[in-house]
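Every protein chain but one is kept in place in this view of the complex.
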Amino acid sequence: MNPYVPILVIGAIGFGFAAISVVAAAITGPKRYNRAKSDAYECGIEPSPQAAGGGRFPVKYFLTAMLFIVFDIEIVFLYPWAVTFDKLGLFGLVEMMIFILTVFIAYAYVWRRGGLEWD
Amino acid sequence: MLNLALHVGATKTPEAVLFWFLAPLAVIAALGMLMAKKAVHSALLLAWVMITLAIFYIAQDALFLGIVQIVVYTGAVMMLFLFILMLVGVDSSDSLVENIKGQRPASIAAAIGMGGLMVTLIGRASLGRSAVGLVAANTNGNVQGLAEQLFTKYVWAFEVISALLITAALGAMVLAHSQKVRSRTGQRDLSIARFRGDSLASAAGLPSSGVFARHNAVDVPALLPDGSAAPTSISSVLKARGDMIESAIFELQPKEEEEN
Amino acid sequence: MDISNYLYLSALLFTIGAVGVVVRRNAIVVFMCIELMLNAANLAFVTFSRINGNLDGQVASFFTMVVAACEVVVGLAIIVTIYRSRRSASVDDASLLKR
Partner (left out) sequence: MLTAPVLNYSLLAPILVVLGGALLGVLVEAFLSKAVRPAAQLAIALGTLVLSFAQIIRVRNLTSLTAAVNSVTIDGAGVFIQGTILVLAFIALLLIADQDNFAAQASAVPGSEEERSAIATGKIQTEIFPLTLFAVAGMMLFPLASDLITLFVALEVLSLPLYLMAGLSRRRRLLSQEAALKYFLLGAYSSAFFLFGAAFLYGFSGSLSLNGIAAAITGGQGNDVFLLIGIAFLSVGLLFKVGAVPFHSWTPDVYQGAPTPITAFMAACTKVAAFGATLRIFYVGLSAAQWEWKPIITVVAILTMAVGAIAAIAQRDVKRALAFSSIAHAGFLLTGVLALNKSGLSASLFYIVAYGFTTIGAFGIVTLVRDSAGEVTDLNRWIGLGKKSPFISGMFVLFLLSFAGIPLTSGFIGKFSLFNAAYETGNITVVVVGVLASAVAAFFYLRIVVMLFFTEPTNDSVTVVIPSIMTRFAITFCALVTVVLGVYPSLLLNTTQTFANFLK
């Protein structure tokens, strides 16, 4: 546990600072509300009550997120490989190259089919 | 926990404090996930359970797994869940699946019985040997130890995982990606359309709002040289939102009669 | 504290997840309950890895996380498809798989 004590302390300080700021602002600051202040900030345009599409995300966000996960997993494998690269030597390199090339095929497919285009 | 026959080695006090602080919270959060009406609340509570487990992993000498838990599970998987909830509508609690009817109470009873049985059984278990601990296995570092196993003993499973990744990408594309029937209109297409169109009036581009207008607001149309308003100068977004004011009221009145 | 407490926790979380799958009707919540079960299994793997003193359990847990992530991609893709189909009120298949 010892090495994590500083992390815990940092976490506690961060949390404490955030809490104190919020509380202090609430106590000391002036409170004069009007309609404009409680509106959402939208660069001067009056905010519309609901975003386009009934407040729902279009599917393309989701597609991007899904593809992100696929390559996120690849990264997760790369990290332990990189850490032990010296010990693994050539066979480790070959294994990882095969793995990356295989996943790259998935990337090629996604790219060619326009999965990475936004609209 | 009445009968703790499984003496597999006691842990140090800090870990006990950590456990007894976080474990009840994890169980409460899991129960909350089960009970919560709104799916979003369930998702957030599940994220909390996962973070708790990540802390437990780190406390149990599985540093790398703790990090992966946060990066993959809390960071990516739960984010995806939240995206889906945004897609379906945050306030949705509608039923998407029909479970088998009538089995519900029986299944709950069976599941609780199973859980109770398991807890009792674990309580009665005696390992017959003390816990080894991971100090020896982690001498070169947890990530290194894990990597050595991963890339030697389990290398075949590791390579096969790539098939899984491709399947996932294929699945996402097949089910969620609509291929365009028509290709996107590019700059070239647009300029061809401008010059080959019916009139050359807009060949130099549409007028922008506020030019020769009576206000410089974005929702006020530009005035053309003859004094008539140009509705095309207003952004189509405003038009779609219904935020456009009737263009005609901004037009200059013709004054020809007075001059003559 | 006894290490077996982690196993109790794992069993409890697994049971909560298993109950949730049966009780809840919303496919997304059901799927989250399954994720909870997988996490419980992972906790058991990590704890046993510590008890047994080898890293095999941690490797298994690692593989589980990775595989579960792929499963999530496929599962949520299916859920999204269903959701999109259902919203477009097509009634020709209204009865569906009810018995």
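We call the chains A, B and C, going by the order they appear; numbering starts again at 1 in every chain.
Here, contacts are C-beta pairs under 8 Å (C-beta built on N, C-alpha and C of every residue); 3 or more make two chains touch, one makes a residue touch a chain.
Quick caveat, the model's predicted, so the values are computed rather than measured.
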Considering the entire complex, write down the shown chains that touch the omitted one.
A, B, C
In the full complex, which of B:16, B:67, B:118 or B:224 touches the chain missing from this view?
B:118
Sort through B:25, B:109 or B:174 and give me the one touching the missing partner chain.
B:174
Absent chain, residues of subunit B that touch it:
96-97, 100, 118, 121-122, 124-129, 148, 151-157, 160-161, 163-164, 166-168, 170-171, 173-179, 181
What residues on subunit A make contact with the chain left out of this view?
87-91, 102, 105-106, 108-109, 111-113
Missing-chain contacts on subunit C, rising order, are 7, 10, 14, 17-18, 21, 27, 30-31, 34, 37-38, 40-42, 44-45, 47-49, 51-54, 56-57, 59-60, 63-64, 67, 70-71, 74-75, 77-79, 81-82, 84-86, 88, 90, 92-93, 96-97
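The working rule: only the chains that are shown with their structure count from here on.
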Pair of chains ranked first by number of touching C-beta pairs
B-C
Between subunit A and subunit C, what is the gap in Å from one C-alpha centre to the other?
22
On a C-alpha centroid basis, what's the spacing between subunit A and subunit B, in Å?
9
Between the Cα centroids of subunit B and subunit C the separation in whole angstrom comes to 17
Indicate the residues of subunit B shared as contacts by at least two other chains.
15, 64, 68, 72, 76-77, 80, 84, 87-88, 146, 150, 161, 165, 168-169, 172, 176
Residue numbers in subunit C touching two or more further chains are 66, 69-70, 72-73, 76-77, 80
Residues on subunit A engaged by subunit B in the complex (per definition of touch)
1, 4, 48, 54-59, 61-63, 65-70, 72-74, 76-77, 79-81, 83-84, 87-88, 91-92, 95, 98-99, 102-103, 105-107, 109-110, 113-115, 119
Which residues, counting only subunit C, touch subunit B once they are in their complex?
1-9, 11-20, 22-33, 35-36, 39, 42-43, 46-47, 49-56, 58-59, 61-63, 65-70, 72-74, 76-83, 86, 96-98
Note: in the complex, subunit C contacts subunit A through residues 66, 69-70, 72-73, 76-77, 80, 84
